[in-house]
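Only one protein chain is missing from this complex, and each of the others stays in its spot.
Just so it is clear, A and B label the chains in written order, and each chain counts residues from 1 on its own.
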Amino acid sequence: MSLLEIKDLGISFGGLKAVDGVGFEVSEREIVSVIGPNGAGKTTLFNMISGVYRPQRGSVHLDGQEVTGTEPHHLAALGLSRTFQNLQIFQEMSVLDNAVAGFHLRERGSILADMLSLPSVHRRARVARDGAMALLDRVGLADLANEEAGNLSYGRLKRLEIARALAVDPRILLLDEPAAGCNAVETEEIDALIAELAREGVAILLVEHDMKLVMKISNHVIVLDRGRKIAEGPPAEVSRNPEVIAAYLGAEEEDDAHADG
Amino acid sequence: MSKWLQLAILAALIAALPLLFPSGYYYRIGALVFVNALAVIGLAILIGQAGQISLGHAGFAGIGAYSCALGPEWLGLHPALSLLAGAALSGVTALLIGRPILRLRGYYLAVATLGFGILVAMVIQNERALTGGPDGMAVAELGLRDLLRDLGWRIGGGEFWYAVSGIVLILGAWIALNIFDSPTGRAMRALHGSEVAARTVGIDVASYKLKAFVISAVYASVSGSLLALQNRYITPDVAGFLHSIELVTMTVLGGAGSIMGAVFGAAILTILPQVLTALADYEQLVLGAIMIVVMIFMPQGLLPYISRRLRRTGK
Partner (left out) sequence: MDALLQFVFSGLTVGAVYALVALGFTIIYNASDVVNFAQGEFVMLGGMITWFGHDAGLPLMLAAALAIAVTTAVGVALNKFAIEPARGAPVVSLIIITIGASILIRGATQLIFDKQIHRYPAFTGENPIEVMGATILPQSLWVIGGAVAVFVALWLFFSRTLMGKAVLATANNRLAAQLVGINTNWVMTLSFGLSAAIGALAGVLVTPITLISYDVGVALALKGFAGAMLGGMGNPKGALVGGLALGLLEALTAGYLSSQYKDAVAFIVILAVLFVMPQGLFGKTSADRV
């Protein structure tokens, strides 16, 4: 059975259908990529799956359980976590604390224990800290642990977000353009990390503009255009689909017109 | 700075300052600084850690103050128990109104809390039969000094309240520092940084905002109670809009992020009017000017600003 199952998901903003009846499945160890031109509804789709937006139609199932419109913090407890296209870093916290915050669900205790700084708080904090350091090490940020997050470069913040999302110990990880703004070496590293995570059993749902990366690591590709799914299948098959090519050619011209990603 | 170092500095300051006091009057001012600092530490948790504004926290100070005035008078409750009852009442009130109010953000939250504060002040003003209205009412003696005297330890009113407020302040600072350095504090700072990201790592944003609100309300309440007990008299001003604004100004002036900043901000804004008594009429003018200037030129607050300056010239 698939870990994440999305059926007929839809939402409109001010009459405009941002996402219109999209459905697909993601299984364990699988890397599924969502691609499409700007404004195709990829991030909106992510926002609905991760509980940031409540879908107006359709449903989301996590491990067979319906979780449509469930609050993100409950989804995190169920093993779904994500990163963001526009970085959502805790800017004024240290790099380490950003990662430790990801351990919240395992670290938290009673408010009274926190107020009185009981030994149990320190015990849990140490575990979270060690876990966070290990994750920072994994994404290559261990030496910057005590730096204020706001001072890091864009590419590093992207990796910090991944570390924070991993701290939740997710069964499924939603990555929204993890390689955007990264140089070739960084992209390579992220690419390797994603593949490794999938091998470890995490299901990955990926939005990415870097076609090379998508084609290389995805098991399955979903193509969105103007809120609708226009194609899906293995990377090689999708890249030959005439409708997909048409959508992208149209989008290339738009991309030239406004230069943002 | 580590938690224990901060507490040690604070305790040392509180213990050593009286050596410099030329007269008993200074104990009164010191106690007033500590009482205000206590409320400001609460706001440092709400504003500095959780990033939520309140323009109505004097409302909770009012609840605390009038609990200590009304408890002994109408219920025969001991003043110390009245303080605790006031804190509990403030906490419960914060819990009840916080749940809906904290769904709001930014301006809406500011207006809703402002309205709450005004409402509390209005009730105190209007229920003359109970509270004496705008004229205020007398507050019963705490009684602890009599007890100490019976035990053979004579201590003046000024010194006594200086010590009591100082001890409560250290206790409050200790609890706040514990919170800062705990999963709760991290969750509050995280939601301050990005609510959506906090939620995706499993932080129940609404619940942590509420915790910050309730805790800060209790701090304000205890502050109000201590004020009432040491002045032995209380007027609705304690719950008034201006007091709310003073507390927020103290919080951002010192630097909303830290305990030291909170104490620093409270000290400046408490001592300034005492020093410039001749300029009492200028108080609002100065308060307003400080709020604007600090927010524009040193949004992190005075203390971080100064320490950055010192570090820079040191290098």
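Everything that follows uses one rule, which is that contacts are C-beta pairs under 8 Å (C-beta built on N, C-alpha and C of every residue); 3 or more make two chains touch, one makes a residue touch a chain.
Just so it is clear, the structure is predicted and the values come from calculations on it, not from any experiment.
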Given B:Val35, B:Ile118 or B:Val164, the one touching the chain that is not displayed: B:Ile118
Residue among B:Leu210, B:Val248 or B:Val263 that touches the chain left out of view: B:Val248
Where the missing chain touches chain B, by residue: 47, 51, 53, 55, 100-101, 103-108, 110-112, 114-116, 118-119, 122, 126, 196, 241-242, 245, 248-249, 252, 281-292, 295-296, 299
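Just so it is clear, only the chains that are shown with their structure count from here on.
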Partner chain B, residues of chain A touching it in the complex: 50-52, 71-73, 75-77, 81-82, 84, 88-93, 97, 100-102, 104-105, 107-109, 111, 114-117, 121, 124-125, 128, 161, 164-165, 167-168
Sites on chain B touched by chain A in the complex: 175, 178-179, 181-187, 189-190, 192-194, 196-205, 211, 215
